[in-house]
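To keep things clear, I will list the structure first and then write my remarks on it.
Only one protein chain is missing from this complex, and each of the others stays in its spot.
By letter and in written order, the chains are A, B and C; residue numbering begins at 1 in each of them.
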Amino acid sequence: MYDVLFICMEGLMLKEGELRIPSGCAISGIIDKKGNRFNGEEIIKSIALMHDRSNGLGGGFAAYGIYPQYKDFYALHIFYDNLTIKTQTEDFLAKHFDIESAGNIPTKPVPSVINSPLIWRYFVYPRTYMAKEGFMDEAEFTSKCIIRINKDYKGAHVFSSGKNMGTFKGVGYPEDIGEFFMLDTYEAYMWTAHGRFPTNTPGWWGGAHPFTLLNWSVVHNGEISSYDANRRFVEMYGYKCTLQTDTEVITYLFDMLVRKHKIPMRKAIKIIAAPFWDDIERLNKELQNELKSIRSVYANALINGPFSIILGYEKGMIALNDRIKLRSLIAAEKDDRTYIASEESAIRILCNSPDKLWAPKGGEPVIALLEGEQEWD
Amino acid sequence: MGLDFNTPVFEVIRNEKKCIQCQVCVRQCSNKVHSYDSQDNVVCTDDIKCVNCHRCVILCPTKALIIRKYPLEFRENANWTSSVIKEIHKQSQTGGVLLSSMGNPKPFPIYWDRMLLNASQVTNPSIDPLREPMETKVMIGGKPEKLDFDAKGKLMTKMPPQVELRMPIMFSAMSYGSISRNAHEALARAATELGICYNTGEGGLNRDFYKYGKNTIVQVASGRFGVHRDYLNAGAAIEIKIGQGAKPGIGGHLPGKKVGEDVSATRMIPIGSDAISPAPHHDIYSIEDLRQLIYSLKETTNYKKPVFVKIAAVHNAAAIASGIVRAGADAVVVDGFRGGTGAAPTRVRDNVGIPIELALAAIDQRLREEEIRNRVSLIISGSIRNSADIVKAVALGADAVYIGSAAVIALGCHMCHSCSTGKCNWGIATQELELVKRLNPDIMYKRLVNLVSAWNHEIQEMLGGMGINAIDSLRGNRLMLRGIGLNEKELNILAIKYAGE
Amino acid sequence: MKYLIIGNSAAGINAANIIRANDKKSSITIISNEEFNAYGRPLISYYLSGKVKPENMNYRSVDFYKSRNIEVLLNTEAEKIDIKNKEISISGDVKLSYDKLLIATGSSPFIPQIKNLDMDKQKNVFTFLTYKDSIKLKTKVTKKSKVVIAGAGLIGLKAAEGLFGQVASITVVDLADRVMTSILDKPVADDIQSHIEQNDIDFKLQTNICEVDGEQNISRIILSNGEILNCDILIVAVGVRPNINLAYSAGIKTAKGIIVNKYMQTSEKDIYAAGDCVESLDLLSNKSKILALWPNASNQGETAGFNMAGTKKKAPAAFAMNAISFFGLQLISAGIISGLNLNNGITYSTKNNLRRLNILNDNLIGFILINDNQRAGIYTALINDRTKLSTLEYDITLKDISLSVYPKEERTKKIWDYKGCSL
Partner (left out) sequence: MKKIYAFESKCLGCGLCEVYCKTAHSKSKDIIKAHKQENITSAIVIEEILQPKAVSYFALQCRHCSSPKCVKACISGAMYKDEKGIVRNDKEKCVSCLSCVLVCPFGAIKKSINGKTVSKCDLCIDYGKSLCIEYCPNEAIKLLNENEAEALK
């Protein structure tokens, strides 16, 4: 195996993480709000339909509920470029976590999926005294370690780190990646998928979507103009953007707002896709004060430029468009199922007569949570 | 003292075919350059008095006047240039400190002109400000670490006071005394109509202008001129002036002849007395003293007014700014070495202080590294010449900019650099009633409104071009900048890529 | 309502104009013993000199009468006023009835008793008061005419100026020791005289014409000082008399002129009088006098018009004022010029400029300006309003007059008064 490198003009070896590559994409997501689990065939079918929205340089899936037997452990999915970096990373893991089980993620050879790195999976739990010593709870400790590995261990990339969930991604069309990871053998109550269309460079497996941190997973279509402002804002709160991709910074923003700052999801969405000042002016005094506070304290968290994202987390998924809806996004509901996709066709291929089908307005979230989960948390 | 080596700097050329001897120039030149010879019915000029302020050129009904550099040349010498020689002539004549006005004119690199802006092509759409909303509103003031909500999702955190600016532009501090009452009124009325703020400068606030309080930032400088409880409560925010870009480390000196009845009442100093503001605040000899002053001002205003702290852009600006934030300031104001002044020693103006672009980049980066950038607003000034400068400043990390020289130019200033004489022909930097009258606030405030509105439209165009529809998303967004003609070091300090990367 | 106006000059015209403005329907009739529509009487000397063409002699535009439907009867002499039956009889005993009557008969030249002088018989003797006089004179004079003018008053001098350059010689004879005794004091009069003499017009002062020689045409004039003048043309301009006999014979109270009250009403309720034929109160001397001045006649005519049409209006204060020019020398004067012992009047005169201000206990009571006469109207206003000079912003004898002589509030009030000169 050799490193997938990008050789640019001056012969400098620039890995994808060191420069920013704009890309368009396709996204899709399905959730069974009762929590019934189903295999990956439907999600693959949906993302495959939008084949032309990606260019074969990236595809990936997130699946929630696939490791019921390890649901209390953090399931780390890691790419290694070579064996040496694998052993170094495993030493780090051994120092910080109790490793319940480890092994490579089973894959099936698919002609179009080539140059795959080593793909390993570990079910771990943070060493308790390590967590307490750093005055951190386990989630904070785990996320710090993940960020440490991705930043300092060149050649190792933790591409999934949630509990009872996992992402499967790489270079190739999404349907081929799905087949490569044999997603038909997994059962999840919620799937999201992404097909990537990066403008240049042979893709790097780590660069594919979804991007994850702990239970968060984000698939994103579009390219945000406020990237550097968001990045430099989120880096002030302990995050380090290693991939320079939109999904990375969006995920960190949600993690910071909801997990670290304990901001209710509905309010976090008002930060990410803030209402316009003119609209705020028309609201009642109390709401005005709230939104003015949001827009002044979290001004740099406003994501500007086109985006349609599906944010997955253990409670369910949330789809959101930028506040002037510069990207397409369709949602539909049928019995316990909620479908979301970049195109209506990608929904209809799975469910031709939905009870409800609509295109959410700019800045207005589609919230599909498991039954019983609180909507405003 | 025998010979006077001084020679004219400018030559006034009158086109006799066009001159109709209407003597408008004679009546309007406060420096008495033009005079009418009734015997020969001809208007003649005394070049040495000319400061090239263009008053006569603009008002001449037949456009018969041209002002040019006085053709007298010294022998070519790149080291001993004519201005260096003339300065020595002047100082050997007067023995005095050379005084001059406006910002540093030296040909140091102007980094605004060496940065280029981004625009969206294909991968994200540019936004058309005529069809889509385009927000330039900014909230200036201290910000809490984070927002807390109760179980039902209701906001708990009580926000500290903010100054809402409809656009990221404010009129910089020009004291009541260095500039005229009418100039202040024009600035105040323009700020009110534009929904932004103007700064009173260190000369206090005339009671008649308290009604513009909502759009006023009152300054507290080392001289404490005109500072009292009502004054502090009159404005929307308070700005402690530690330094000024044009004269870092130097106090201010308003000559006694400019302290007439109105100025003396506003500044609370006797008529005709020289208003000298000391170099340091004599109650701030170190950073923790600043915290005391900040909180005493907040106490006086019942924590209802944000308190800014203005420093000159000097070598250690990044560390100083960080200290200011930790001292409890709600906004850090940094004034670059090109910032204007009514009067400052030429040597200081031309050699002290650093460019605002580098100071801003360093300060923004340092505050982010220390994770305190979001606690305060960062405002810069010191030669913002057009709206592109503003967009680049915001991209480097500024929340808003102050414009001073640009504002007075809109009021009629023609950069003749002789504000310190108090004979400003445009009625701006003068207290002589006859000259002050030439600045009619009813007309001039509209010029300011025109300028700033035009700039705001341009900002919206540039934002739209980058696919951004709110100025917040441009703040600190250094990917939107590319350097050109900059060395590696400058790129690093500005933390921007080179054009083509 | 029938309005009848006798006299078609400044007083008559302004009265008719105001009556029509206030009474749109009633009939207005003007009768005039002259053959012309209203003309600018002082223009007759300009006509004589050829400076004003006949078509510019008219005082109002041609359609003045038609547009205000005022009926004009020219060459019509009013002979008798029958007050009881409120009608007047005109030539050929035609009767014109009236409800309101205005007598604006002006004045006529005074012919002194001179041996052998017979205006009717002698063809080369003229008076100089009407347009007709000027026309007759203009046709009669030739390059060789030797002209003698009796009277160095305003009319005599103006006649001289009118003839200048069209005749061989002009000699002005006057009993007084100076020209324009009614207006000027000696020093000023002598300046004017020497200025006029430069245009080879010579004066015979302190003497008068005691005998003329010639039947059909006068050829010689014998002065009281014994001198004998050859003469082809004699102009009698020694003075004028107000035409009051029409009023007098009707029993209306008269003295030197017709007596009127502040509303220009004569002793008879429905009969008014205005212009040169009237005696009115002189603001400055507080005596009733004849003030035969064009602006005065217009004001009085207008006032009479208002009152006749039922709007009570007092006549503006009147006092002597003149604006005359002789051979380019422009003289403006008003109020009292000479006579009283004037304490601090200043005389500031250069070669051909004079500014004489006559001040009496804190009031400006008169002034004479020669050539340096810009903004003279403000002096006139100071006299008219009897302004206390001490209340003014500066001493008017030390600085050129300007509106900023008034304190700020007063001058702002004057300028801001939308009706203008509400003085």
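List of remarks:
By our rule, contacts are C-beta pairs under 8 Å (C-beta built on N, C-alpha and C of every residue); 3 or more make two chains touch, one makes a residue touch a chain.
Just so you know, these numbers come straight off a predicted model, no measurement behind them.
Though it is not drawn, the left-out chain touches B, C in the full complex. Considering the whole complex, the residue from C:76, C:145, C:208 or C:298 that touches the absent chain is C:298.
Here the missing chain is touched by one residue of B:299, B:434, B:488 or B:501, and it is B:434.
Of the candidate positions C:1, C:378 or C:392, contact with the unshown chain belongs to C:378. Residues of chain C in touch with the missing chain: 14, 40-43, 46, 51-52, 56, 58-61, 294-295, 298-299, 302, 321-325, 328, 330, 332, 334, 373-378, 380-381, 384, 393-394, 401-404, 408, 412, 414-421, 423. For chain B, the residues in touch with the chain missing from this view are 17-18, 20-24, 27-28, 59, 61-62, 432-434, 437-438, 440, 442-443.
What we mean here is this: only the chains that are shown with their structure count from here on.
Any chain bridging chain A and chain B, meaning touching each of them, is missing here; the list is empty. Seen from the Cα centre of chain B, the chain whose own Cα centre is farthest off is C.
Chain B has its Cα centroid 47 Å from the Cα centroid of chain A.
For this pair, chain A with chain C, the centres built from the Cα atoms lie 108 Å apart.
Averaged Cα coordinates give chain B a centre that lies 71 Å from the centre of chain C.
The set of chain C residues that touch two or more partner chains is empty.
Chain A makes touch with chain B in their complex at residues 20, 22-24, 199, 222-230, 232-233, 235-237, 261-264, 266-267, 274, 276-278, 289-290, 292-300, 302-306, 323-324, 326, 376. Within the complex, the chain B residues that touch chain A are 120, 123-125, 127, 132-133, 135, 137-139, 141, 143-144, 146-149, 152-155, 157, 159, 162, 164, 368, 371, 373-374, 466-470, 472-480.
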